[in-house]
Structures are given as C-alpha cells and as structure tokens.
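One protein chain is absent from this view; the other protein chains keep their places.
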Amino acid sequence: MSVLVSGMRPMRIIVCIKQVPKAQELQVDPVTQTLKRVGVPSEINPPDANALEIALTLKDRHAAEVVVLSMGPTSFDESLERAIAMGADRSVLLTDRILGGSDTVPTAYALSETIQKIGGYDLILTGEETTDASTGHVGPGIAGHLALPQITYVSEVQIVDGTVRARRTAEDGTEWWQTKMPSLCTVNFGCNKPRSPTLTGKIRVKRGGVIAHWSCADVGIDPKKVGLFNSPTIVAKVDTIRLPPRAGRMFSGDARESVRALLDALIRDRVIVP
Amino acid sequence: MERFDAIVVGAGPAGSSAALTLARKGFSTLLVERGRSPGVKGMFGGRIYSWALHDLLPDWAKDCPVERFVVRENLAFLTEDASLAISYDSPKLGQGRASSFTALRAKFDAWLAKKAQEAGAMLVTGIRVDDLWREDGRVRGVLVAPKDRVGADLVVIAEGATSILTRAAGLKRDLEPREVSVGVKETIELPVETIQERFGLGEKEGAAFVFAGQASLGLRGGGFLYTNQSSISLGLVVSSEDLSRKKIEIQEVQNRFRLHPAVQRWIRGGKVVEYSAHLVPELGAGMMPRLWGEGVLVAGDAAGFLINNGYTFRGVDLAIASGVAAAEAAEAARAAGGMSAANLAGYEKFLRARNVLTDLERFRRAPLYMKNERLFDVYPRLLMEIAERLYTVDGSGKPRLADIILEEATSADVPKLKMLLDLLQGARSM
Partner (left out) sequence: MTDGHILEDKSHFHGVWVFLEGRAGQLRDVSTQLIGEGRRLADLRGTPLTGILPGHDVDALAREAIGYGLDRVIVVDDPILEIYRSRPFAEVMAQLIRRQKPEIVLFGASKNGRDLGGRLHAILETGLAADCVKFDIDPEGNLDMIRPSFGGKSLAHILCKKHRPQMASVRRNVFVAPPHNPDRRGEILHERVELSPKDVDATLLEFDEFTKDGGLRPEEADIVVSGGYGLGDPKNFQLLQALADRLGGAIAASRKAVDSGWVPKTLQVGQTGMTVRPKLYIAVGISGAVQHLAGMQESDKIVVINIDPKAPLFEIADYGIVGDLFEVVPELIRQLDALKGGEVGAQPTLPAEVR
C-alpha cells in the first residue's frame, strides 16, 4: 500500500451522497396532479453509489479514508448506513430544520462549509446529478465555493504520483484530465457496479458511532444563507405533462402474426409506406 | 476483524432461540440472516406447539404474533371425490403448555429475532454466510464472499433444511431422495368473519386439518390446512422419491388437492396470495448428522429435528428447544475451558433434557411407517367404501356392519395378516 499525500497520512476522500425516492416507482397522483412520494422506497442516488464505488476502489488500492457526506433529514441515515456497510469509514449528516427547501445554491454552500469542517480532504466526489432534482449543479457548485479544480462527468479516477487523473465523457469524445489534489470530480451513473454491503460493514453500523449528525450551528453555517427563503429559485408551480393519447395496442403470441398486425397498423396510420 | 463469542447462522426459530439464550448467558452473540428480515425466506405459516416457547419466554403469549389457538383437530381421508373425517374438539387444546397456535412465519420469526436482540444479540440481515471459516481443524468463524470474515469461538448452524454449511462442515452427508420430502404451502386470503363462520370458530380460535389418501394423489405424504386470522394455510408434504418416480410436479399435486371438494368447501372464494416450496428432511433420529464439532453446533432443521408422522407435524418447537439446548451446551463448554468438540458433547444431554432427542427416538419409526403406501392409499379407500355402503340407502336391503367390513377388506388386495401388522405398527409409532 502506498501512502500518498505528504507521505504522512492516508488521503481523505469525501463522497457526497443524497437519498432519493426510487425514480421508477414515482407516480403522478391522478387527482391532485402532484407526485406521490409517500410510501415510495428510497435509495442512494444511483450516480452517487457509483461515486462511492470509485472511492472504495481507490481505498482498496491506496491507503485512504472514505468519508460520506449528506445533507438532509435524519431518514437519510438509512443511506449513510448502507454506505458504511459497503465500506466507507464514517459519515456526516448535516441535518437542520433551517436547511429545508434549499435549492442548489445553499446546498452547495452548506456542503462546502461542512467539507471544510471535516477538513483534510484530498478528493471530493459527487454524482453527475440526482434523480430527483437532476440539476448536476451541486458538484460544480461545491468546487466553485471551495475554489477547487473540478472534473465533471468522470467514469474512472486514478491517483498517480499524488495527482488525480480522471476520464471524462464530454460531448464529442472522452478526455483524460489531470489535476492536483485537492480537487472535485462528479461521477457518471453506470460507470461501475457498486459493491454490496459486507457482514463486517453491517456489524460496524450496528455497533454504532459511524454517523455524526451536525447542525448548521455545529458547522458555522450562516442561517441567512440557507433554506427556502434564502434560495434564489423557487418552484412556482408544477404541470403534469399530458402526453398525446396512444393507441396502446398489444400484439403477442406468434411472431409472424404480431409483425403482420403491426405492419398493417403502421401502414394504415401512414407511418410507413409499402 | 470483528469478533464475537458466538455466531448463529440463520434467524429461524432455532437460530433466534439459540442467540437469545446465548446472549442471556453473557455471550457476545451475532445472529446472521440471509433474508431481508427474519421469516421472509421461510415458509409462510403453519402450526406451532407452544411448550418450547413456554420454557424460553414464559410470558410469550403477551406479544407473540399468534394467528389463532387451535381448538379443533381434524383428520380427513380423501378419495377422488369423497372424504371421511374425524374431528376432535376440546377447549383444552388451546390452553397451557399443551396449546398450539397458528402463526405466519414472517411475523413469528421477526418477533422471535427481536426477542433475541432485546436479550443483547446483534442481528444482521441481508447477508448470506457462504462458508465456515476453518483453520487447524476447527471452526473459527464465518466467511462471506468475496473476502469478508468474522471470527467467533463458537458457530451455531441453524440454517434450516438446506444444510449447506452443515455439509460443508463435514457434519452431514448429502441427503438421498428417500430422506427428504417436499413441502408446499399456499396462503389463501379470506375475511376474518368468513373464516370464523365457515369453521365455526370464535375470535382467537383456530382449526387444524390433516388430509390423507387422495390429498397427495396416493403418494406418501399428506396435506394440511390451518386457519390464520384472515387467511388459510393450505399445503402438502410429499415424498420426493415418489414424486420423481411418478414424474409428477409438486405444484400439480397441490393444484389437484386444492380443487378437491373436501378442501374447496373451506377455501371457497379465497385468493391465493403466497406460494412457497421447501425441503423437509425425513431423517428420524437414526440418520441424524453429527450435532457438534470443534467450535460448532447444529440445531433445528439443519440437525434433522423434525417429526412428521402423518398426523402431527412438529419442527418449530423442536427447533426452539434445540436452540436453547445449544446455548446450554455452549455455557457448559465455556465452564469446562472452551468450545472444543469434547466440551460441546454435552449438547446431547441438554437435547435429551428438553425431550428433543427422546421425542425423535420415540417417533423414529414414523418415517418407516410413512413409507407404507397402504396407509396413504389402500386403507383410506377401504374406509371410504365402507362408509359409502353404510350410508347409502337405496332400498336394496342393508347388510350388517361386520359383513361389510369383512367383504371390503378381502376385496382390497391386502392379506388380512398384513393389515393387522400395519395397524399395529402404526399404533406403535404414534
């Protein structure tokens, strides 16, 4: 095992994860036209799990401490515990009622302050975007606040001679970037297969003491800069998308018959011309 | 590395009872269950004889998720379309040490595992133990793929009938088809009122049925039906040897069983909400695995502690009692200086004290008896034909009862002496 940073301590990787409702199970309530969130099971935002896997792979390869950070209600403990069970060393939940309703500006600010409070970090990883907010702004926002180098949309991270090398998926191709540490990377969904929790990891969770709950006061976060009222954006309203009605005709059974029926229909609709 | 005094594999009735007792005795105890929560991987429901629970948790009835206390026992013989039933009603059935109750395993196992946690055991779910960690000829803990291990002085294997670890530990050989049966069970939902009305039961009262004969299409085995609060557990246990010989799937047998008029009248209008299939070891005490080794004990179904004589089906009570006995053996071994096989050999004594081995030995003949096809096929048919002639009044003149019996028995292809032997053997094994 190689000790990388200043030859003294293992590097510290902070992974920002958010707990989200499972996207596939979200339905729009036909009456209220709002999203039904209650009773929907939660998960670690999928790209964040990929980010955690990158951190744990780096930990396997080099001496590293993996700290998982989240901001949200205490129900997020479930995901933090899962992260510990997967192999993260410890976790911090920034939890405070005054944070409620924060958009990406206060979120990035509050997470940055908490990262500084944790201190001693060499690499920060976030997911490319969340499945509930899907902005992808929080990662680069943290880098902006902390004035760190950022590499977004990465699928692979290597530590080479104390520098970070990351493979980024850009618009027109893949790029390999190199930066000094500390720096921040946002990680692509699906770039690896997050590992399962281990028995040892679950025992650590049961033994307790792996999640620290911090309030804004604990971190020194300015209450005037967070929460719904201090967020620049508001969601004024939400419209349900009314998609055009679809015929919804299903063919099954013999492939030849199904295909014939399909082609008949498509020709009748003038979508294809014989 | 994480370490415990004892690790119990499997949070079924055996495992949770062992973990609970170990924790009470001051062992730092880890209870590992592969299911998302205890009981979800197990069979859904059945009937539990309560005596072992009395011993483990004297005030168990306070919060135990009992569906119904069984106050009526029924034994029914089926032919293709008719049935003959014996019914035994007694309020005493539902009370005290001798009581039995129906339960849903998802609730019952979760409850018992919680008791183990309250006693101080650590429960970890969603992890399958892949192997025992063995070194220098003794068990040192458990292994989870790909490379996770947790150490312990003692591992109690309570993994149920699959007994993968028991075999891996060299405590048991692979079972042959004639040594296992296959169990299936369906949970059929019905409103509470319907159940109570249909079976003539009070609020917490329940009924149990055993079906013989055509229930299993004449294959060795039988059917069962238990009333839960708002559902019925309906299932079969059938010899896997017979199934493969007759090339018939257990699902098919169950489908036919479900459609039998004698079953239909009870489940009519219900909705099947759950189906599960499971192995049942038919070992009998004579074929049990070695129950202890260096740093390891085996309890519950994994040890073959199961009594199925065709009329009563006992597994959970023996599992609980054996779990407790395992913890007692561990305590004695600790006092004797460690978890060596020699020190753990006291397990047998504790099993006897709790009547686990004694009961098994007493019923040892049951599996043999069950191999007697006549009991499941010929005799039920015989009884039924007698009943038919007794109760059929068609103006043709009614023969005397004794004549009927004699006539039927002679035509049934079974020499009289043989029949007498069967009956005697049956009586002895019950």
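Structural remarks
Which chain is which? They are A and B, in the order written, and residues in each are numbered from 1.
Just so we're on the same page, contacts are C-beta pairs under 8 Å (C-beta built on N, C-alpha and C of every residue); 3 or more make two chains touch, one makes a residue touch a chain.
Note that the structure is predicted; figures quoted are calculated from it, not measured.
Remark: the absent chain touches shown chains A in the intact complex.
If you put the hidden chain back, the residue from A:105, A:157, A:187 or A:211 that touches it is A:105. The hidden chain makes contact, of the residues A:139, A:201 or A:227, with A:139.
Interface note: of A:125, A:159 or A:191, the residue touching the hidden chain in the full complex is A:191.
If you put the missing chain back, the residues of chain A touching it would be 23-24, 26, 28, 35, 103-105, 108-109, 128-129, 131-132, 134-145, 147, 149-153, 165, 168-180, 183, 188-191, 231-241, 243, 246-253, 255-256, 258-260, 262-263, 265-266, 269, 271-272, 274.
Keep in mind that, in the parts below, only the chains that are shown with their structure count from here on.
Note: centroid distance chain A to chain B, computed from Cα atoms, is 47 Å. Within the complex formed with chain B, the residues of chain A that make contact are 197-200, 202-204, 206.
Only residues 1-2, 30, 32, 122-124, 126-127, 129, 142, 144, 148-150 of chain B touch chain A when the two sit together in their complex.
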